[in-house]
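Of the protein chains in this complex, all but one are displayed in their positions.
Let's turn to chain A:
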Amino acid sequence: MRIKGFAKHYYLMLLPGYLWLFVFSIIPMFGIVIAFQYFNPGKGVFGSDWAGLEHFRYMFLLKDTREVFVNTLVIAVMKIIANLLVPLVFALMLNELRITIMKRWIQTIVYLPHFLSWVILGGIILDLFSYNGPVNQLGAALGFEPVLFFAKAELFPFLVVGSDVWKEFGFNTIIYLAALTGINPALYEAASMDGAGRWRNLWHITLPGIRTTAVLLAVLSLGNVLNAGFDQIFNLYNPLVYSTGDIIDTWVYRTGLLNLQYELATAVGLLKSVVGFILISVSYYLAYRLINYRIF
């Protein structure tokens, strides 16, 4: 009995979270019906005429649809991989530093950009890479012709991924550092006794020690496989890089909210959810089969 009462408090504490989820994630789901309607805001969701699958047919006819899906996947997958590897390597390097004060300083400085919004960083990055910006000046000093970076469609995904990693790697490093401190120092001492060098330590103690954390982060980040980062791309892109930089979210925003094509935008949004759901299920299953990891 006592345990039951104890558990009640915990459920009570969960309530606001559930409420939030219900109001902001479950209820809006009913808006999906707009994709099957000729949506008329005056008549609302309940009064509009049904369109069947017409909007979906048009959606598959559009070259844009495939393009934005491919762009989203490419950018998101690159981001996931880079955001797993770079912080991991950086955390390992930081962990080898012996001077504590220096370690702290570096740690603080590299995670600062995480706290700036993309509205600000977008402007800074556009300036850095502008025609007369520092990057091109440096290039000119080395004898390169100036390049208008953000007008080059083939460079755009890399600039996006690069700037995202630069912004976030410091913050992600913290999690790995926390995992690293959890490794029992006795293991290292024992290994040293047995004559293991730094590389041996790294390979046989450090990496296995943080494997669970790394896998957890990887699986969790798979939930973002169709989120390529609206606010970042929205602040960096322009029509010249639509072909490689326009992602589902920016496209839906322009189509639905700026151009008032609610139905088409909802249809694409729905497709994103369906594809996203499948991808996440598959990757979760893979994580379970390959390394026996489960969340539920």
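Assume contacts are C-beta pairs under 8 Å (C-beta built on N, C-alpha and C of every residue); 3 or more make two chains touch, one makes a residue touch a chain; residues count from 1.
One rule holds for everything that comes next: contacts and distances are computed from a predicted model.
**Q** Looking at what's absent rather than what's present, what does UniProt name the missing chain, "Ferrous iron transport protein B", "Extracellular solute-binding protein", "Histidinol phosphatase" or "Phenylacetate-CoA oxygenase subunit PaaC"?
**A** Missing chain, UniProt protein name: "Extracellular solute-binding protein".
**Q** Looking at the full complex, which residue from A:I106, A:L126 or A:L180 touches the chain that isn't shown here?
**A** Result: among the candidates, A:L126 touches the missing chain.
**Q** Tell me which of A:I101, A:L142, A:A186 or A:L258 is the one touching the absent chain.
**A** A:L258
**Q** Which residue, A:L148, A:A178, A:L207 or A:I278, contacts the hidden chain when the whole complex is considered?
**A** Touching the chain that is not displayed is residue A:L148.
**Q** For review purposes, identify every residue of chain A that touches the missing chain, sorted by number.
**A** 40-44, 58, 61-64, 123, 126, 130-132, 146, 148, 150-153, 238-240, 242-243, 254-255, 257-262, 264
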